[in-house]
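All protein chains of the complex are present and in place, except for one that has been dropped.
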């Protein structure tokens, strides 16, 4: 499955270069992953209530073009890897005209909220869209 | 040259997991790079006034341990690559007890502020510490 | 004129209390004011290009109920005062069920971007919706 979240660049996300600051892209990516989880029916709230968190473990992001105030961005989310307690999403941030602003691989791990240690999520949370599509 | 910036985790930098959010590490890294530039005598303000910006082009960051409210973090900055219009810093975010919270390579390019296109900075800005140490 | 901007609370806007942090409301308010300015045909980009800024001079905000991850918020913007170089908007942040999360008065001044001193905007920028409605 692929999912595309949309947002419009807000004034307070721009820095003194008048473009979206590099850290704010990570916020955008997080927002898009949450939308993705919603779209595939992942019970995020239930997961937290049962004592699990999703930690980000690695981000590899290339910044390719500046995004400016008012730009309408789409953020594609594509699962590309999935293990027992971790996975990776590929994410592409693009403008309405197709210009790619940033492209990233974001890896996550499921952890026990008390200890912060990686652990398997209960089976009921493991919805299909977490895994890469196979052909 | 190596430089270490220090900061203490503030309440508003922590998310609903009560640890520093992944995007805020990029703010920390930026802060430490600015401190580094100050320490080596790089004239950042002068550079902006003459119409140049430093863009971040690539960040590869591993999150290794959670940082919590009040943690005193040190952020090491080490130049590891330097070309005509770009370079890379290695950065390590660690707690007082030596636990590494995050480790990253951050690449930058000097650009013309009007066009956003890579361009050489005038020679006067090219202070020594931008380059990796050679043995 | 009254205008209502809409947004959904994002994960990174929530703090360790799992609700929207007080500072993020000010971002929401800014976002809604920018949407308002767009809606009334105010040429924000043109104003900046001609060397003017809009500074916020005073915010009086009451926090009344917590907003949580995923909450759909509407932010009403109502001009309530207007002078030669300043004005005030009343803004109400509410949930879909009508619960008011925050209510604020935000005052602004038009300034010369070089000096930061209050100054009149050229007449062409003074669109009608900046002023309170009169009966």
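Every chain is named by a letter (A, B and C) in the order it is written, and numbering of its residues begins at 1.
Criterion: contacts are C-beta pairs under 8 Å (C-beta built on N, C-alpha and C of every residue); 3 or more make two chains touch, one makes a residue touch a chain.
Here the structure is a predicted model, which is why all the values come from computation and not from measurement.
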Query: Thinking of the whole complex, not just what is shown, which of C:11, C:24, C:91 or C:110 touches the missing chain?
result: C:24
Message: For the chain left out of this view, which of B:27, B:57 or B:107 touches it?
response: B:27
Statement: Those residues of chain C that touch the unshown chain are 16-17, 22-24, 26-27, 30, 48, 53, 55-63, 65-66, 113, 116
Field: Residues of chain A (touch criterion as defined above) contacting the omitted chain
entry: 11-12, 14-18, 21, 23, 69
Query: So which bits of chain B touch the chain we can't see?
result: 10-12, 27, 30-31, 34, 45, 69
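The criterion applied here is as follows: only the chains that are shown with their structure count from here on.
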- request: Mind checking the centre-to-centre distance between chain A and chain B? Centres are C-alpha means, answer in whole Å.
  value: 23
Message: Taking the mean of the C-alpha atoms as each chain's centre, how many Å separate chain B from chain C?
response: 33
Query: Multi-chain contacts in chain A: which residues touch at least two other chains?
result: 27, 30
